[in-house]
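Apart from one protein chain that is not included, each protein chain of the complex appears where it belongs.
Showing chain A:
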Amino acid sequence: MTAPFYVSPEQLMKDRADFARKGISRGRSVAVVQYADGVLFVAENPSQALHKISEIYDRIGFAAVGRYNEFENLRIAGVRLADLRGYSYDRRDVTGRGLANAYAQTLGTIFSSGGEKPYEVELFVAEVGDDAAGDQIYRLTYDGSVADIQGYGVMGGQSEQVETHLGEHYSDGFDLAAAIRLAAESLGQDSSPTRTIPAADLEVAVLDRTRPQPRKFKRLTDETVAQALG
């Protein structure tokens, strides 16, 4: 009988992280941008039916990159968690922070448990506040770490090039059209020469605090996006 090879914990975690990162960088990026009236999500996604961006609750939105079945699973769990909490307490008691924590624990447990393969996903969880100072955006990575994001963020695909371009041109208090233009332009920076992504291939949604309804999440149609892109 041969003894199993010794693999150091450092090496094991590094291998798992490399595996997850590789999967995540394979697809296209998703950008999130804070603008004057709320939070904007933009993803390159030609499909009209399979979404990367979704509504979780009244003021909470969700965007994901990576393997569809894995982030869809997390999205459904998030909607169930939020609806259950809102039903048993009150709608105001459902917070983005609570949801981000639940996701972080789930991703972290899966990442460090020996049996399962790590999830190849990254998530944004955003909550829109009564004013810009109250907006919260969290970025969750495959290993369960959480980062609090200010202003803008990009994940998935060639996220570094996209985020650099977004950072260079971003400023506080953009209106919606300007924010859409910048996000779409930034998503096209992932190859050289840079690309121009047509409006029909963009999935765009906002958490708009000026909406009179309690549900602040809204998808923008291709026409609205095309108009903003000019």
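Keep this in mind: a residue touches a chain if its C-beta (ideal position, glycine included) is under 8 Å from a C-beta of that chain, and two chains touch if they have at least 3 such contacts; residues count from 1.
As a working rule, contacts and distances are computed from a predicted model.
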Could you check which of "Proteasome subunit beta", "Sarcosine oxidase subunit delta", "Amino acid/amide ABC transporter membrane protein 1, HAAT family" or "Peptide/nickel transport system substrate-binding protein" matches the UniProt name for the chain that's left out? "Proteasome subunit beta"
Across A:A36, A:V79 or A:A177, the one contacting the chain not displayed is A:V79
Which residue among A:T106, A:Q158 or A:T224 touches the omitted chain? A:T106
Residues of chain A in contact with the chain not shown: 49, 51, 54-56, 73-74, 76-77, 79-81, 83-84, 86-88, 102, 105-106, 109-110, 213, 215
